[in-house]
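One protein chain omitted, others in place.
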Amino acid sequence: MSETMLKAQDVRFRYADDLPWAVDGVTMQVNRGEFVAVLGANGCGKSTLAKHFNAILLPYSGTVTVENLSTADEEHLYDIRQKVGMVFQNPDNQIVATIVEEDVAFALENLGVPPAEIRTRIDEAMEMAGIYKHRNKAPHKLSGGQKQRVAIAGVIAMRPDCLVLDEATAMLDPRGREKVMKTIRRLNREFGITVVTITHYMEEAAQADRVLVMNSGHVVMEGTPKEVFRQVDRLHELRLDVPQATELAQQLRAAGLDMPDDCITEEECAQALAKLLA
Amino acid sequence: MIRDITIGQHFPGNSVVHRLDPRMKILLTIGYIILLFVAANPGGLVLSAVLLAILYRVSRIPLKLILRSLKPILPIILFTIVLNLFFISGEGEPLVQWGFIRIYAEGIRYALIMGARIICLIAGTSLLTYTTSPISLTDGIERLLAPFARLHLPVHELAMMMTIALRFIPTLIEETDKIMNAQKARGAQLDSGTLRQRMKAMVPILIPLFISAFRRADELAMAMECRCYRGGEGRTRLKQLRFTRTDWAAAVVCIAAFAAVASTNLLFQGL
Partner (left out) sequence: MAAIIRAEHLSHIYGQGMPDASVAIQDINLSIEEGDFVGLIGSTGSGKSTLINHFNGILKPTSGKLYVAGEDMWADPRQIRKFRFLVGLVFQYPEYQLFEETVEKDIAYGPSNMGLSEEEIRRRVHSAAEMCGIDEAMLQKSPFELSGGQKRRVAIAGVIAMQPRILVLDEPAAGLDPEGRDNILSQIKAYHKQTGTTVVLVSHSMEDIAKYADKVIVMDQSRLAMYDTTEKIFARAPELLAMGLSVPQITRIFLRLRELGVDIPTDVYTMPYAVKTILKAVENKKGGAPV
């Protein structure tokens, strides 16, 4: 049986009393070790939901629990923030210090970890994020993708159980994005860190174990990438794209060819086509 | 251009000067500033400048950087020099007399002293920021001010604010550059027209800059909370501050040098 990492129960939230619900009755859960992608058009409430996972926002009604600790319980605030690390969109706005390694140490200093232990833990975190060789550089001299990996290192130095990425690749170029995604996949597979990633990139979502789709504050679709991306028309209705591989397979099926309806990667699509044309 | 501003920036390195305890460096910098005012004679200033040049050499910071960072303050330096040149009246005949303008030998002397003093002051304090990472700088300030925390002075908060300000200087400079270019592309004229027109032309740059700074502050605050920031209480440090033998040696050497330079004041008094 898998263990529950994060759980939201009937969560509702709005930023002000005269504004509509940003999150409107969401119930979902993430299991330990899972890699979950959350999709949705702008303004669907996915970022708002993400900020509930480490008590940056507290639900107006309903509950959010992190390993059975309620985020509303102030006593455990710092335990929760240590367990669930957050990485945001703009790498420039989450780096505090002027030297990479000092920034990575920031959270541990806040937690009162002894200096000698900080040293070993930040070295380990920088290795895991692949930025160890840049440890003495000034952050503004790094590329966007490198800065974002500094931000990731700063979070995983806390040894969190879960990493929540709020459109962490949106501002990066393709190469930076690929490096960041590779780092995240490695953290998930090798170190067993649970990952929740909020993204606009369908190709990133295709790599997840499970995909949630949100629309106007609700979770409207849920399933494996194959189950979700198969519903091309539904996704278009929700103002979302599908990977080109899925789109191509779908259009060929519509034209009467015998293509599987669950192609989500280019390899699957190419294999299916090769079989067709062999 | 605006990117040339290097004041307050850190140039990582591994020289002796880089490795000194920030507290010692701050105290010695204060000592140097005092020296610049004590050694109020040409010889003393020349020696102070030489002393600083040696320190730059030891810390392996290219002197070119100084020239670049002095550029934006050039108007202030020139203004001070001109002011002293024209308004200090000395004894005896003026060297130059042209209408109401009178320049005395005394004026030239003061103008040069003041000019040299400002340059040394900026170059000296820049050496501190070049060789000390802002975090250890603020660390040093925080420790030095620690006794005042008992008087309810928000020492940690001040230090944190300084760190963040320093961290965001390059980011905001870059941003200013971007916004200036964007408005120039929309036909803004930033470098011509009357003073009034120029002030007005700055509005389209300052407003977006402020808005962006506030947005950044907001996001940074959230990112800091996510990393369990809760003020100075119970915080530890990656890098512990400890005075080493090198620090004491540096202190002895510098204080001796300062004293030697200061003593020139007696020597050159007649000049």
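Order of writing sets the labels: A and B. Residues in every chain begin at 1.
The rule we apply is simple: a residue touches a chain if its C-beta (ideal position, glycine included) is under 8 Å from a C-beta of that chain, and two chains touch if they have at least 3 such contacts.
Small disclaimer: the values here were computed from a predicted structure and weren't measured.
Colleague: According to the contact rule at the top, which chains on display are touched by the left-out chain?
Modeller: Listed by label, the shown chains it touches are A, B.
Colleague: Decide which residue listed in B:Pro62, B:Pro147 or B:Gly234 touches the omitted chain of the complex.
Modeller: B:Pro62
Colleague: Please pick, from A:Asp79, A:Glu203, A:Glu222 or A:Asp262, the residue that touches the omitted chain in the full complex.
Modeller: Considering all chains, including the one not shown, the answer is A:Glu203.
Colleague: Looking at A:Pro20, A:Gly43 or A:Gly192, which makes contact with the chain not pictured?
Modeller: A:Gly43
Colleague: Could you tell which one of B:Lys71, B:Lys184 or B:Arg198 touches the chain left off the display?
Modeller: The one listed residue touching the chain not shown is B:Lys184.
Colleague: Mind pulling the chain A residues that touch the left-out chain?
Modeller: Counting only chain A, the missing chain is touched by 41-43, 89, 143-144, 167, 170-171, 173-176, 200, 202-203, 239-241, 243-245, 247-248, 251-252, 255, 257, 266-267, 269-271, 273-274, 276-278.
Colleague: Which chain B residues would touch the chain omitted from the figure, given the whole complex?
Modeller: 62, 64, 175, 178-179, 181-189, 203-204, 207-208, 211-212
One rule holds for everything that comes next: only the chains that are shown with their structure count from here on.
Colleague: Using the touch definition from the top, list the residues of chain A that touch chain B in their complex.
Modeller: These residues of chain A touch chain B: 54, 56, 78, 81-82, 85-86, 88, 90, 92-99, 101-102, 105-115, 118-119, 122, 136-140, 151, 154-155, 158.
Colleague: Along chain B, where are the residues that touch chain A in the complex?
Modeller: Per the stated touch rule, the residues are 10, 12, 133-135, 163-164, 166-167, 170-171, 174, 215-216, 219-220, 222-230, 234-240.
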